[in-house]
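Up next, chain A:
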Amino acid sequence: MVPVGWYMALAAALFLIGALGVLLRRNALVMFMCIELMLNAVNLTLISAGRAMNDLNGQVAVFFILVVAAAEVVVGLAIIVAIFRRRATASVDELSELRG
Partner candidate 1 sequence: MITPPEISWIAVAPDLAMAIGAALVLLVDVQWKPAPRVHGWVVGATLAVAGGLTVLQWAEAADALAAGDTESLVAFSGLITMDGFAIFSRVVLIAATALGLAAGWRFVVSLGRRGAEAIALVLLATTGFSLMVASNNLIMLFLGLEVGSIALYVLAGLARERRESEEAAIKYFLLGSFASAVFVYGVALIYAGTGQFGILGIRQLLDDFIISSPAVIYIGIGLVVAGLGFKVSAAPFHTWAPDVYQGAPAGLVGYMAAVAKVAGFAAITRILLTAFSDLSDTWLPVVAAISVLSMVLGSVLALVQGDVRRLLAYSGVAHAGFIMTGVVGGATDGVLFYLAIYAIQLVGAFAVVAVVSGPDGAGSSLDEYRGLGRRSPLLAGAFTILLLGMGGLPITSGFVAKFGVFTDAWAQGYQWLVIVAVIASVVAFAFYIRVIVVMYMDDAGEETPLRVGPERWVLALAVGATILWGIFPSSLLNLAADALPI
Partner candidate 2 sequence: MLTALVLLPVAAAIVVMLIPTRRREIHLPLGIALSVMPLALAGYLFSVFEPAAGFQYVDQVTWYEPWGIDWYLGVDGISLPMVVLTTLLVPIALAASTTITSRTKEFVIYTLLLEAGMIGAFLALDLFLFFVFFEAMLIPMYFIIGIWGTERRVYAAVKFFIYTAFGSALMLAAIIGLALTYASQEGSPSFALSDLAGLDLSVGSERWFFAAFAIAFAIKVPLFPFHTWLPDAHVEAPTAGSVLLAAVLLKLGTYGLLRFNLALFPEASVDAIPIMAILAVIGIIYGAVVAIVQPDLKKLVAYSSVSHLGFIVLGTFALTSGGLQGAVIQNVNHGLTTGALFLLVGMIYDRRHTKKIADFGGLQKTVPLLAGFFLFMTFASIGLPGLNGFVGEFLVLIGSYPALPSFTVIAAFGVVLAAVYLLWAYERVFTGVPDKEENSVLSDLSVREIALLVPIALLIIVIGLYPKLLLDKITPSTEAVLDNIVEQTDFVVPYPGRMADVYVADEG
């Protein structure tokens, strides 16, 4: 029986990788994928913790996060596409006219 800590640690690692990914990649799409990684880490955490506490709510919560993720994807991709249409690029580094 695997101690819950392992799951949690794994999730944490996943979250960290995702977060670093967001900071390291300049392709909006990939950044966005990294955010999905982070959300997955959250889900894993919820489920593992819930299981450790014999509490089903963790799993229920995951549903909502999934929905949120889905909604974000729709909107996010729409924005990315819109930008791509105009500028033919998905690199966020080129979107830095607003500053200071």
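Keep in mind that, in the parts below, a residue touches a chain if its C-beta (ideal position, glycine included) is under 8 Å from a C-beta of that chain, and two chains touch if they have at least 3 such contacts; residues count from 1.
On the choice of candidates, all candidates are chains of the complex that A comes from, given by their letters.
None of these values were measured; they are calculated from a predicted model.
Here chain A touches just one chain among 1 or 2 in this complex, the one numbered 1. The touching residues of chain A, when paired with candidate 1 in their complex, are 8, 15, 18-19, 22, 28, 31-32, 35, 38-39, 41-42, 45-46, 49-50, 52-53, 55, 57-58, 61, 64-65, 68, 71-72, 75-76, 78-80, 82-83, 86-87, 92, 95-100.
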